[in-house]
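Of the protein chains in this complex, one is absent; all others appear in place.
As written, the chain order gives the labels A and B, with residue 1 at the start of each chain.
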Amino acid sequence: MSATAPARPNAIRRALDSDLWYSFTRSPITVASAIVALICVGGAVLAPWIAPHNPFDLASLQLMDAFKPPAWEMDGDPNYLLGTDDQGRDVLSAIMYGARVSLLVGFCAVLLSVSIGITAGLAAGYMGGTVDAVLMRIADIKLTFPTILIALLIDGVVRAALPREVHDQIALYVVIFAIGISNWPSFARTVRGSTLVERNKEYVQAARVIGVSRARIMVSHVLPNVLGPVLVIATLNLGFAVLAEATLSFLGVGVPPTQPSLGTLIRIGNDFLFSGEWWITIFPGIALILLVLSVNLLGDWLRDALNPKLR
Amino acid sequence: MFAFIISRLLQALPVMLTVALLSFAMFAYVGDPVAIMLGQDYTIAQRDQLIADLGLNQPFFVQFAKFVVNAAQGEFGLSYRLSRPVAQLIVERAPATLELALCAAILALAIGVPMGVYTGLYRNSWLSRFFLTFSLIGVSLPTFLIGILLILTFSVWLGWLPSFGRGDTVNLGWWSTGLLTWSGIKALILPSITLGLFQLTLIMRLVRAEMMEVLRTDYIKFARARGLTNRAVHFGHALKNTLVPVITITGLQLGAIIAFAIVTETVFQWPGMGLLFIQSVSVADIPVMSAYLLLIALMFVTINLIVDLLYYAVDPRLRIGRGKGAH
């Protein structure tokens, strides 16, 4: 009797034809967060071309310009809209370059989680039995340990095992690996659940009967049907990954200081909080909040829009 | 019941052993403990003596067995960084972390559950919308940034609350508590909020989602059709049914609280285990790291056991299932 069709099978296709766009335009918060997210991503990606200064060009740094407050404050310099840090770097430019690193780490980590998660989920759901039991047990244990802890341990071990210079060189990959390896179970569980449902559907049975191989059934028949939920979790996970990276960098074990991310900027600025130079830490903080909040709002909306049951 | 606890403990054993193996491997193979402990100048004889003392020339399994036996007795060796027994360091720091985690957990539960129930029941009221917006901000704000913002507001600008440390503490035996002095309690406020806020919003969103799910079920409809009061339906029937998932997540979140305590302790220079751990990671102080890892694993196992026992108390279906299994 209700107006909405049952969920799942063609969630993506059905939603794209009208419902998704409709619910998007009907939610001002979603539109606003899409715009904010676009600005953040745009600013980050295009930083080398549109940033007012290059914070990594040591030649252009003027120590005289250090600790300038934002342009609208009394001693502000219109050259530096959001002020400068202790080395005279433009905070706005540093934020744009920092967001670049944060997003890079976030995307790569999610990509890693998605690949591991989908593979493990498909294998567990489709093969069942021991494979299923072992994989889900690992996922359980993994879920119990918080991302931050795992990432810290991985970083600590790598740090202890390798000389400092080598560690700094590969630090970015270590962070991506540490965050990515921590988040796959949520994908694996969702994919496994959907796979179990799909596996017993008639079209999959039929495909089996006509002799299509298992791997092919999984990839070409089951996979498209689980992409909707995966997309939702991926979006929400991007927010978490960016936060995790920021937290690690804040703790000083994330990306190397030569490539500061938003978290690194906040950590550096934190030292000047008590001496009154609040802008060095607060503006990167606001940028981080806006980025994560808009991504999370989009993820939330996507989840509700693709899952009519919860509407 | 007793058999149930035993079986859960037996299940926990492999997990603990795996973690022990991991932390032993870290202990034994990462870096060169001998070089670190000897410092710059040493003779070959001194080196061989130390290797023999540490038992590093023995076979792997003997070393591992020794490690496990020692660990079970709380013996983790010396910290490379501070040259003091690791166990002693941890015992000193544990009360600070546990008090902080406990306050944060209580805060998260005492506020998060009622907010979740309210927003689940009155989905469209303006207060619910406010709570939801608030919760989304809570989920999106990184812990360390919450801490920084709180420090900026309440310590730097308003000057009401301290921004670091535990304040004055009182020693009750080996346990040093900050809960008995005014300055200790004041020092606890900002860190607890910082640590608890994320869990609070998470619990609120979880309770809300579960509440909404349960309110759609037939037995709630039937309870209404039987003419039960709203109070009985909402709190007797609906809330109780949301408890099982809430207990699971809260249990898992206790783990997260311990982990995020690392961050909170860094921001507030809180002298707990988390701060000890992060300082150890930055200089690769392996004995402390491996001891911390084991300790965290032990906490998780304990929390999981408690969660299972709570399930057992809440859901009669599990009782019967297990009972039959035992016969």
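Keep this in mind: a contact is a pair of C-beta atoms (placed from the backbone, for glycine too) under 8 Å apart; a residue touches a chain by one contact, two chains touch by 3 or more.
Keep this in mind: contacts and distances are computed from a predicted model.
> Which choice in "DMSO/TMAO reductase YedYZ, molybdopterin-dependent catalytic subunit", "Dihydrolipoyl dehydrogenase", "Cytochrome c-type biogenesis protein CcmE" or "ABC transporter ATP-binding protein" gives the name that UniProt lists for the one chain left out?
Choosing among "DMSO/TMAO reductase YedYZ, molybdopterin-dependent catalytic subunit", "Dihydrolipoyl dehydrogenase", "Cytochrome c-type biogenesis protein CcmE" or "ABC transporter ATP-binding protein", the correct UniProt name is "ABC transporter ATP-binding protein".
> Pick from B:Leu228, B:Val283 or B:Leu310: which residue touches the chain that isn't shown?
Touching the chain that is not displayed is residue B:Leu228.
> For the chain left off this view, which of B:Phe60, B:Trp175 or B:Tyr219 is in contact with it?
Residue touching the absent chain, from the options given: B:Tyr219.
> I need the residue numbers on chain B that touch the omitted chain, in ascending order.
Missing-chain contacts on chain B: residues 217-219, 221-230, 232, 236-237, 240-241, 314-317, 320.
What we mean here is this: only the chains that are shown with their structure count from here on.
> Of all residues in chain B, which touch chain A in the complex?
15, 26, 30-31, 136-137, 139-145, 148-149, 151-152, 156, 163, 212, 252, 255-256, 258-260, 262-263, 266-267, 277-278, 280-282, 284, 286, 289, 293, 296, 300, 304
> Which stretch or stretches of chain A touch chain B in the complex?
141, 143-146, 148-149, 152-153, 155-157, 159-161, 239, 243, 246-247, 250-253, 263, 266, 270, 273-274, 278, 281-282, 285, 288-289, 292-293, 296-297, 300, 310
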